[in-house]
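One protein chain omitted, others in place.
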Amino acid sequence: MAELLPLEEAVRELVRDGDSVAMEGFSHLIPFAAAHELIRQGCRHLTLIRLTPDLIYDQMIGMGCADRLVFSWAGNPGVGSLHRLRDAVEHGWPHPLELEEHTHAGLANRYVAGASGLPFAIVRDYLGTDLERRTANVASIACPFTGERLAAVAALRPDVAVVHAQQADREGNVLLWGIQGVQKEAVLAARRSLVTVEEVVDELGPGGPGGTVLPHWVVTAVSASPGGAHPSYAAGYSSRDNHFYQAWDAISRDRDRFLAWMREHVLEGGAGKPQASPEEAHLGPA
Amino acid sequence: MAELLPLEEAVRELVRDGDSVAMEGFSHLIPFAAAHELIRQGCRHLTLIRLTPDLIYDQMIGMGCADRLVFSWAGNPGVGSLHRLRDAVEHGWPHPLELEEHTHAGLANRYVAGASGLPFAIVRDYLGTDLERRTANVASIACPFTGERLAAVAALRPDVAVVHAQQADREGNVLLWGIQGVQKEAVLAARRSLVTVEEVVDELGPGGPGGTVLPHWVVTAVSASPGGAHPSYAAGYSSRDNHFYQAWDAISRDRDRFLAWMREHVLEGGAGKPQASPEEAHLGPA
Amino acid sequence: MALPETSLAAPSEDGREPRYTSSEMMTVAAARALPNGTVCFVGIGIPSLAANLARHLAAPDLVLVYESGTIGARPSRPPLSIGDGELADTASSVVSVPEIFNYWLQPGRIEVGFLAAAQLDRFGNINTTVVGDYASPRVRLPGAGGASEIACCCKQVIIVMPHSRRGLVERLDFVTSVGYGSGPGDRERLGFPGGGPSMVITDLGVLRPDPGTWEMTLTEVHPGVEAAEAVAATGWELKVDPRLARTAPPTERELSTLRALDSLGW
Partner (left out) sequence: MALPETSLAAPSEDGREPRYTSSEMMTVAAARALPNGTVCFVGIGIPSLAANLARHLAAPDLVLVYESGTIGARPSRPPLSIGDGELADTASSVVSVPEIFNYWLQPGRIEVGFLAAAQLDRFGNINTTVVGDYASPRVRLPGAGGASEIACCCKQVIIVMPHSRRGLVERLDFVTSVGYGSGPGDRERLGFPGGGPSMVITDLGVLRPDPGTWEMTLTEVHPGVEAAEAVAATGWELKVDPRLARTAPPTERELSTLRALDSLGW
């Protein structure tokens, strides 16, 4: 039964050092404000899980939160590389990062299996690729009816799932719409879940295409975080800040410039403060 | 790419004697008008597939269309037995009916596997029940990661899926909303598909909770059939005719009364006629 | 749905005409078994009636989940089928049938599953498939539907059925849904996420699993019922809990609410 908590308190209650944490949102509804709170609270030794690490994990990896990354496509979409992620993988800065990489289909179905209470799921890809032998949690399985060989992927049960949505009501029921990604699966697969929302409303709705409700009894905590997806977006509330995605390329290329940006916009911008106002949450590029 | 066809022509083109036919709709949106057209065209030796055979298959079985039934719950919901189905199983009238019975979860996931292009799906039930040894297309499988034993169900690929929906546009895109059942999965699993709709519109929408669009390129034929779900219903267009479900119990108990009813309301009511008008489609109890 | 007919009826406390039928007692006992806020998987019939009765009494925040994919339905009219529009219109979420089973029931998210049974054995295993031989049955019943998944996966299962030797049998003609299998360890061996049947509520009393043997044992009798009556109406040698309790009779409020729902066709 979801508790409505300030973001700082929710992160403190739900996330522990060493946890596996899935912060999902497929280009849309990426929970940046929550990630910044994890960074401010100095979370360490996390296993970060996400189909598309994106800028959100580039920032967390660069700030030393993660020991391990489980992912399927690591780039700055339409722009180029994730420089902090590459620096960790290629040069071990700020420290080495262990990778477990999948295909989108495989990782999405690891969440599906977790959400379904099954120990594994089956998919067609991986076969014939080097992922098949490189990647943990992938195995071969034969169809008991046809003998056909397929790939099995192990269920994911993250300690915590963090997602962003448009609305929650006062009971903690959550409504999200637009591009849905794997948020529902991540929340249902996780042991605990935190949903940041654009606003808490008396009555949910009306929503839009792809609308989905997460009932309050599968959500652990809800935190109001208007603008909390920036530079990603929340359909009906904001647009994707493509300019910031482009600007991040230069900010993140250099370790010092990255650290300066994080200090100014994340560490000092939010530390110890009450829940960010809409203006504060809208962190523009440096 | 969906063709818009009169129902009589669509059934003639899509359904052949001996086909496996899945007519889905979970209490809501059951394609009765299409079933009546199959009965009028004298379809024979069908394998009928449906989670809840309901009155629609009681009528088809009683009229001798089916050799085989694949199902998971056979009753008149909230009323009692399906007497024509029981007469076929218990007394071989009008001829014997072979049964393949599943659990809802198992049969739903047989469609899911078919829709997903996988040869099987895994579920937790069947284990420990007599279904496990009685039912074809169920096998035991071990998780390659944990060793845990689960049930595997074989994918379903019906020759034809028939469903009813609220709207189609002139391209053949289909919109349905309300209780969704397994219609999407049945259409995506089948080799051919027929969708009857309440109305053909210039632009789809707005729909309601549970709204789903089947794009025109996964549908073979669309037929306008206003009221075509009666005595089931189409959210936004009609209500479930609970009175008819209750009246069916007496109509169907007796072979002669059943045959007289079918003759009057289905065979003579629709044979050789053009597409039923809304009034004709609304077949009241005798 | 109308309540099942029954000739049993509890006498009123002053010995005059029965104040309520034994079937009403059964429904009230089922409603009481649902604490407020419980997430409950309900089928049509007594389970839906009992759950909605609870919602009108002590459990206004009961979360009703129907296998038609309606989550958090708050019907104000009685559904005849689990797919009635009323359930979708009042639900907080409407999902597909594969999703309701895969994401909601199978992982063990549901706290209480309500089941009916044509036959039940001493370990709470259930038959809703056939009476007689499978290949040429005396009576062909509806089959499994969602029941075997509910029995497998809900945290606890409550079974509601009339008490008779035809229903509570020594040996099932067909095992449709698993209770405790053949005793301790079987659910674990099968890897079931749910805890199994916690109560069998009949029109005579309540059976609960013995914590050592998992055998369904008479722990409660309804007002006016003697343990011997329940034992006689059971097809196996029903054990009686030495601390046998007596169900509190329906309160005026329980009865009037139930009858109001029933008169509306619930």
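Each chain carries a letter (A, B and C) given by its place in the written order, and its residues are counted from 1.
Convention: contacts are C-beta pairs under 8 Å (C-beta built on N, C-alpha and C of every residue); 3 or more make two chains touch, one makes a residue touch a chain.
Every value quoted in this text rests on a predicted model; they were computed, and no experiment measured them.
Touched by the hidden chain within the whole complex are the displayed chains A, B.
Among A:E37, A:D58, A:D169 or A:E185, the one in contact with the hidden chain is A:E185.
Residues of subunit B that touch the chain left out of view are 1, 112, 115-118, 173, 184-185, 188, 204, 212-213, 215, 217-218.
Contact between subunit A and the absent chain runs through residues 26-28, 51-52, 71-75, 77-79, 81, 85-86, 89-90, 101-105, 108-109, 111-112, 123-131, 134, 148-150, 178-182, 184-185, 209-210, 233, 235, 239-240, 242, 245.
Definition applied: only the chains that are shown with their structure count from here on.
For the pair subunit A and subunit C, chains touching both partners: B. The centroid of the Cα atoms in subunit B and the matching centroid in subunit C are 29 Å apart.
Each of the following residues of subunit B touches two or more other chains: 124, 148, 150. Of all residues in subunit C, those touching 2 or more other chains are 93, 102, 106, 153, 193, listed in ascending order.
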